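What follows is a short report on a single structure.
For this view, one protein chain was removed and the others were kept in their places.
After this line comes chain A, so read on.
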Amino acid sequence: MKAAAFAYARATSVVNALELLAVHGDKAKVLSGGQSLMPAMNLRLLSPEIVVDIGGLAELRGIAMRGGVLVVGALTRHVDLLRSPEIALHAPLLRDAVSHVAHPAIRNRGTIGGSLAHADPASELPACVVALDATIVARGPTGERRIAATKFFKGIFETALSSDELLVAIEVPVTGQGSTFFFQEYARRHGDYAVVGLAALAVVAAGRFSDLRLGFFAVGDRPLLAAAAGKLVNACVNRGLLAEAAAALTNELDPPEDQQATAAMRRHLATVLLRRCVADLLARPELATGVTK
(Lines give C-alpha, C1' and ligand atoms only; values in the text may rest on other atoms or scores of the structure.)
Protein backbone atom coordinates (compact mmCIF):
# COMPACT_ATOMS: atom_id res chain seq x y z
CA MET A 1 0.00 0.00 0.00
CA LYS A 2 2.40 2.61 -1.24
CA ALA A 3 1.38 5.30 -3.68
CA ALA A 4 2.89 5.14 -7.14
CA ALA A 5 5.54 7.77 -7.75
CA PHE A 6 4.19 11.27 -8.37
CA ALA A 7 5.48 14.81 -8.70
CA TYR A 8 4.57 17.33 -6.06
CA ALA A 9 4.09 21.07 -6.32
CA ARG A 10 3.22 23.37 -3.48
CA ALA A 11 1.16 26.21 -4.92
CA THR A 12 2.21 29.67 -3.84
CA SER A 13 -1.05 31.39 -4.73
CA VAL A 14 -4.43 30.58 -6.20
CA VAL A 15 -3.16 31.98 -9.48
CA ASN A 16 -0.13 29.72 -9.31
CA ALA A 17 -2.32 26.73 -8.52
CA LEU A 18 -4.55 27.48 -11.49
CA GLU A 19 -1.49 27.75 -13.73
CA LEU A 20 -0.29 24.36 -12.59
CA LEU A 21 -3.72 22.87 -13.21
CA ALA A 22 -3.85 24.46 -16.64
CA VAL A 23 -0.51 22.91 -17.56
CA HIS A 24 -1.19 19.41 -16.25
CA GLY A 25 -4.92 19.11 -16.89
CA ASP A 26 -6.42 15.88 -15.60
CA LYS A 27 -2.99 14.42 -14.87
CA ALA A 28 -2.96 16.69 -11.80
CA LYS A 29 -4.84 16.37 -8.54
CA VAL A 30 -5.44 19.14 -6.06
CA LEU A 31 -4.40 18.30 -2.52
CA SER A 32 -6.20 19.97 0.37
CA GLY A 33 -6.44 17.97 3.59
CA GLY A 34 -5.48 14.76 1.82
CA GLN A 35 -7.91 12.69 3.85
CA SER A 36 -9.64 11.32 0.80
CA LEU A 37 -6.95 11.79 -1.81
CA MET A 38 -4.05 10.11 0.00
CA PRO A 39 -5.89 6.90 0.92
CA ALA A 40 -7.02 6.60 -2.70
CA MET A 41 -3.43 7.08 -3.90
CA ASN A 42 -2.04 4.60 -1.38
CA LEU A 43 -4.53 2.04 -2.59
CA ARG A 44 -3.44 2.95 -6.12
CA LEU A 45 -7.02 3.70 -7.03
CA LEU A 46 -5.69 7.06 -8.19
CA SER A 47 -2.24 7.69 -9.62
CA PRO A 48 -1.98 11.37 -10.54
CA GLU A 49 1.25 12.41 -12.19
CA ILE A 50 1.39 15.54 -10.12
CA VAL A 51 -0.16 16.61 -6.87
CA VAL A 52 -0.83 20.34 -6.51
CA ASP A 53 -0.83 21.10 -2.81
CA ILE A 54 -2.96 24.15 -2.05
CA GLY A 55 -2.69 23.62 1.72
CA GLY A 56 -0.53 26.71 2.26
CA LEU A 57 -2.85 29.24 0.62
CA ALA A 58 -4.02 31.62 3.32
CA GLU A 59 -6.40 33.31 0.86
CA LEU A 60 -8.53 30.14 0.89
CA ARG A 61 -8.94 30.09 4.65
CA GLY A 62 -11.28 31.82 6.99
CA ILE A 63 -14.94 32.26 7.79
CA ALA A 64 -16.48 35.73 7.41
CA MET A 65 -19.84 37.47 7.12
CA ARG A 66 -20.21 39.49 3.96
CA GLY A 67 -23.52 41.26 3.33
CA GLY A 68 -25.84 38.67 4.82
CA VAL A 69 -23.81 35.80 3.40
CA LEU A 70 -21.45 33.64 5.36
CA VAL A 71 -18.35 33.01 3.27
CA VAL A 72 -16.44 29.88 4.17
CA GLY A 73 -13.01 29.47 2.59
CA ALA A 74 -12.36 26.17 0.82
CA LEU A 75 -9.48 25.29 3.15
CA THR A 76 -11.61 25.64 6.26
CA ARG A 77 -10.97 22.44 8.13
CA HIS A 78 -13.66 20.28 9.67
CA VAL A 79 -12.34 21.14 13.11
CA ASP A 80 -12.68 24.86 12.29
CA LEU A 81 -16.35 24.38 11.44
CA LEU A 82 -16.78 22.61 14.74
CA ARG A 83 -15.24 25.43 16.75
CA SER A 84 -16.15 28.59 14.84
CA PRO A 85 -18.49 31.01 16.67
CA GLU A 86 -19.72 32.36 13.29
CA ILE A 87 -20.71 28.89 12.18
CA ALA A 88 -22.39 28.20 15.51
CA LEU A 89 -24.35 31.42 15.17
CA HIS A 90 -25.23 31.51 11.48
CA ALA A 91 -25.01 27.95 10.23
CA PRO A 92 -25.25 25.62 13.23
CA LEU A 93 -26.32 22.83 10.90
CA LEU A 94 -22.72 22.63 9.68
CA ARG A 95 -21.40 22.40 13.21
CA ASP A 96 -23.76 19.57 14.12
CA ALA A 97 -23.07 17.76 10.87
CA VAL A 98 -19.31 17.94 11.06
CA SER A 99 -19.21 16.26 14.45
CA HIS A 100 -20.35 13.14 12.56
CA VAL A 101 -17.54 13.40 10.02
CA ALA A 102 -14.79 10.90 10.80
CA HIS A 103 -12.62 11.31 13.88
CA PRO A 104 -10.56 14.14 15.39
CA ALA A 105 -7.33 13.28 13.58
CA ILE A 106 -9.13 13.42 10.24
CA ARG A 107 -11.16 16.50 11.14
CA ASN A 108 -7.91 18.27 11.97
CA ARG A 109 -6.84 17.99 8.34
CA GLY A 110 -9.90 17.45 6.17
CA THR A 111 -11.40 20.57 4.59
CA ILE A 112 -14.85 21.62 3.50
CA GLY A 113 -13.58 22.37 -0.02
CA GLY A 114 -12.05 18.92 -0.24
CA SER A 115 -15.18 17.25 1.01
CA LEU A 116 -17.44 19.06 -1.48
CA ALA A 117 -15.04 18.59 -4.40
CA HIS A 118 -14.69 14.91 -3.50
CA ALA A 119 -18.50 14.55 -3.61
CA ASP A 120 -18.91 11.26 -1.83
CA PRO A 121 -22.68 10.70 -1.83
CA ALA A 122 -22.48 9.41 1.75
CA SER A 123 -20.77 12.57 2.99
CA GLU A 124 -22.41 14.94 5.41
CA LEU A 125 -21.25 18.33 4.13
CA PRO A 126 -22.56 18.05 0.55
CA ALA A 127 -26.06 17.40 1.90
CA CYS A 128 -25.70 20.32 4.28
CA VAL A 129 -24.78 22.81 1.57
CA VAL A 130 -27.73 21.59 -0.47
CA ALA A 131 -30.09 22.00 2.48
CA LEU A 132 -28.59 25.41 3.24
CA ASP A 133 -29.09 26.50 -0.38
CA ALA A 134 -25.45 27.51 -0.47
CA THR A 135 -23.45 28.62 -3.47
CA ILE A 136 -20.13 27.10 -4.46
CA VAL A 137 -17.54 29.56 -5.69
CA ALA A 138 -15.11 28.16 -8.25
CA ARG A 139 -12.18 29.87 -9.91
CA GLY A 140 -10.70 28.80 -13.20
CA PRO A 141 -8.42 30.20 -15.91
CA THR A 142 -11.21 32.46 -17.11
CA GLY A 143 -12.22 33.76 -13.72
CA GLU A 144 -14.73 33.02 -11.04
CA ARG A 145 -18.15 31.41 -11.30
CA ARG A 146 -20.90 30.67 -8.78
CA ILE A 147 -22.71 27.36 -8.81
CA ALA A 148 -25.82 26.65 -6.76
CA ALA A 149 -25.12 23.73 -4.42
CA THR A 150 -28.19 22.00 -5.83
CA LYS A 151 -26.52 22.02 -9.25
CA PHE A 152 -22.99 21.29 -8.08
CA PHE A 153 -23.16 17.54 -7.42
CA LYS A 154 -23.36 15.45 -10.57
CA GLY A 155 -22.84 11.89 -9.41
CA ILE A 156 -20.59 9.67 -7.34
CA PHE A 157 -17.33 11.64 -6.95
CA GLU A 158 -18.55 13.96 -9.73
CA THR A 159 -19.15 17.68 -9.57
CA ALA A 160 -19.64 20.65 -11.85
CA LEU A 161 -15.95 21.56 -11.38
CA SER A 162 -13.68 21.05 -14.34
CA SER A 163 -10.15 19.77 -13.91
CA ASP A 164 -8.65 23.25 -14.31
CA GLU A 165 -10.86 24.81 -11.63
CA LEU A 166 -10.42 25.26 -7.93
CA LEU A 167 -13.20 25.34 -5.43
CA VAL A 168 -12.36 28.50 -3.49
CA ALA A 169 -15.27 29.21 -1.16
CA ILE A 170 -18.77 28.36 -0.10
CA GLU A 171 -21.36 31.09 0.39
CA VAL A 172 -24.08 30.27 2.87
CA PRO A 173 -27.14 32.51 3.05
CA VAL A 174 -27.75 33.41 6.66
CA THR A 175 -31.00 32.07 7.94
CA GLY A 176 -33.55 34.38 9.49
CA GLN A 177 -36.06 34.40 12.33
CA GLY A 178 -37.92 31.17 12.99
CA SER A 179 -35.35 29.14 11.15
CA THR A 180 -34.45 25.84 12.69
CA PHE A 181 -32.46 22.82 11.60
CA PHE A 182 -32.13 19.09 12.14
CA PHE A 183 -29.25 16.75 11.56
CA GLN A 184 -29.20 13.03 12.10
CA GLU A 185 -27.55 10.08 10.46
CA TYR A 186 -27.48 6.35 10.93
CA ALA A 187 -23.95 5.02 10.82
CA ARG A 188 -22.70 1.66 12.04
CA ARG A 189 -20.08 3.32 14.19
CA HIS A 190 -19.59 6.92 15.20
CA GLY A 191 -17.48 8.62 12.55
CA ASP A 192 -18.36 6.20 9.78
CA TYR A 193 -19.95 7.33 6.58
CA ALA A 194 -23.70 7.28 7.00
CA VAL A 195 -25.94 4.42 5.95
CA VAL A 196 -28.58 7.12 5.55
CA GLY A 197 -28.55 10.70 6.81
CA LEU A 198 -30.59 13.85 6.75
CA ALA A 199 -29.57 17.49 6.97
CA ALA A 200 -32.65 19.67 7.19
CA LEU A 201 -33.36 23.37 7.39
CA ALA A 202 -36.82 24.73 8.14
CA VAL A 203 -38.76 27.81 8.96
CA VAL A 204 -41.48 27.08 11.47
CA ALA A 205 -44.23 29.49 12.41
CA ALA A 206 -47.32 28.75 14.45
CA GLY A 207 -46.64 25.03 14.41
CA ARG A 208 -46.41 24.85 10.61
CA PHE A 209 -43.55 24.75 8.18
CA SER A 210 -43.33 27.81 5.99
CA ASP A 211 -40.18 26.35 4.48
CA LEU A 212 -38.61 22.90 4.71
CA ARG A 213 -35.45 21.78 2.91
CA LEU A 214 -34.58 18.13 3.41
CA GLY A 215 -31.10 17.17 2.27
CA PHE A 216 -30.81 13.39 2.35
CA PHE A 217 -27.47 11.69 1.89
CA ALA A 218 -26.30 8.15 1.17
CA VAL A 219 -29.57 7.55 -0.62
CA GLY A 220 -28.39 7.98 -4.19
CA ASP A 221 -25.47 9.07 -6.32
CA ARG A 222 -25.55 12.61 -4.86
CA PRO A 223 -27.24 14.49 -2.04
CA LEU A 224 -30.96 14.66 -2.60
CA LEU A 225 -33.12 17.69 -1.85
CA ALA A 226 -36.36 15.85 -1.25
CA ALA A 227 -39.38 17.18 -3.14
CA ALA A 228 -41.56 15.29 -0.67
CA ALA A 229 -40.90 18.12 1.76
CA GLY A 230 -43.32 20.21 -0.29
CA LYS A 231 -46.23 18.17 1.05
CA LEU A 232 -45.50 19.35 4.56
CA VAL A 233 -45.07 23.04 3.88
CA ASN A 234 -47.91 25.39 4.77
CA ALA A 235 -49.97 22.45 5.89
CA CYS A 236 -51.23 21.11 9.16
CA VAL A 237 -48.98 18.13 9.71
CA ASN A 238 -50.64 15.03 11.10
CA ARG A 239 -49.81 11.32 10.96
CA GLY A 240 -51.72 10.90 7.74
CA LEU A 241 -49.95 13.72 5.95
CA LEU A 242 -46.62 12.52 7.23
CA ALA A 243 -47.34 9.05 5.92
CA GLU A 244 -48.17 10.61 2.56
CA ALA A 245 -44.89 12.53 2.57
CA ALA A 246 -43.04 9.36 3.52
CA ALA A 247 -44.64 7.50 0.63
CA ALA A 248 -43.68 10.30 -1.73
CA LEU A 249 -40.13 10.22 -0.38
CA THR A 250 -39.93 6.47 -0.93
CA ASN A 251 -40.88 6.95 -4.57
CA GLU A 252 -38.39 9.72 -5.00
CA LEU A 253 -35.45 7.66 -3.76
CA ASP A 254 -33.41 5.28 -5.82
CA PRO A 255 -30.88 4.20 -3.21
CA PRO A 256 -27.90 1.95 -3.84
CA GLU A 257 -27.41 -1.43 -2.23
CA ASP A 258 -24.15 -2.10 -0.42
CA GLN A 259 -22.81 -4.11 2.49
CA GLN A 260 -24.51 -1.94 5.06
CA ALA A 261 -27.98 -1.81 3.60
CA THR A 262 -30.25 -2.90 0.82
CA ALA A 263 -32.15 -0.30 -1.15
CA ALA A 264 -35.29 -1.23 0.77
CA MET A 265 -33.56 -0.65 4.08
CA ARG A 266 -32.32 2.75 2.94
CA ARG A 267 -35.83 3.74 1.88
CA HIS A 268 -37.13 2.57 5.22
CA LEU A 269 -34.48 4.46 7.20
CA ALA A 270 -35.10 7.61 5.16
CA THR A 271 -38.75 7.56 6.15
CA VAL A 272 -37.81 7.00 9.79
CA LEU A 273 -35.52 10.01 9.56
CA LEU A 274 -38.26 12.04 7.92
CA ARG A 275 -40.69 11.30 10.74
CA ARG A 276 -38.14 11.94 13.44
CA CYS A 277 -37.04 15.16 11.77
CA VAL A 278 -40.55 16.52 11.46
CA ALA A 279 -41.40 15.53 15.03
CA ASP A 280 -38.27 17.25 16.24
CA LEU A 281 -38.67 20.44 14.22
CA LEU A 282 -42.34 20.82 15.13
CA ALA A 283 -41.63 19.72 18.71
CA ARG A 284 -44.29 17.03 18.43
CA PRO A 285 -42.74 13.79 19.70
CA GLU A 286 -45.87 11.79 18.98
CA LEU A 287 -45.13 12.06 15.27
CA ALA A 288 -41.74 10.39 15.67
CA THR A 289 -42.68 6.82 15.98
CA GLY A 290 -44.24 4.57 13.49
CA VAL A 291 -43.59 1.53 15.66
CA THR A 292 -46.41 -0.89 15.89
CA LYS A 293 -45.95 -4.15 17.68
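In this text, a residue touches a chain if its C-beta (ideal position, glycine included) is under 8 Å from a C-beta of that chain, and two chains touch if they have at least 3 such contacts; residues count from 1.
We take it that contacts and distances are computed from a predicted model.
Novice: Write down which listed name, "Carbon-monoxide dehydrogenase large subunit", "Alpha-L-glutamate ligase-like protein", "Phosphate transport system permease protein" or "Cytochrome C biogenesis protein ResB", is the UniProt protein name of the chain that is not shown.
Specialist: Matching "Carbon-monoxide dehydrogenase large subunit", "Alpha-L-glutamate ligase-like protein", "Phosphate transport system permease protein" or "Cytochrome C biogenesis protein ResB" to the record, the invisible chain is "Carbon-monoxide dehydrogenase large subunit".
Novice: Among A:161, A:261 or A:282, which one touches the chain that has been omitted from the display?
Specialist: The single option touching the absent chain is A:261.
Novice: In the whole complex, not just what's shown, which of A:83, A:146 or A:188 touches the removed chain?
Specialist: Candidates A:83, A:146 or A:188; residue touching the omitted chain: A:188.
Novice: Which chain A residues touch the hidden chain?
Specialist: 1-5, 43-44, 186, 188-193, 195, 259-262, 264-265, 268-269, 272, 289-291, 293
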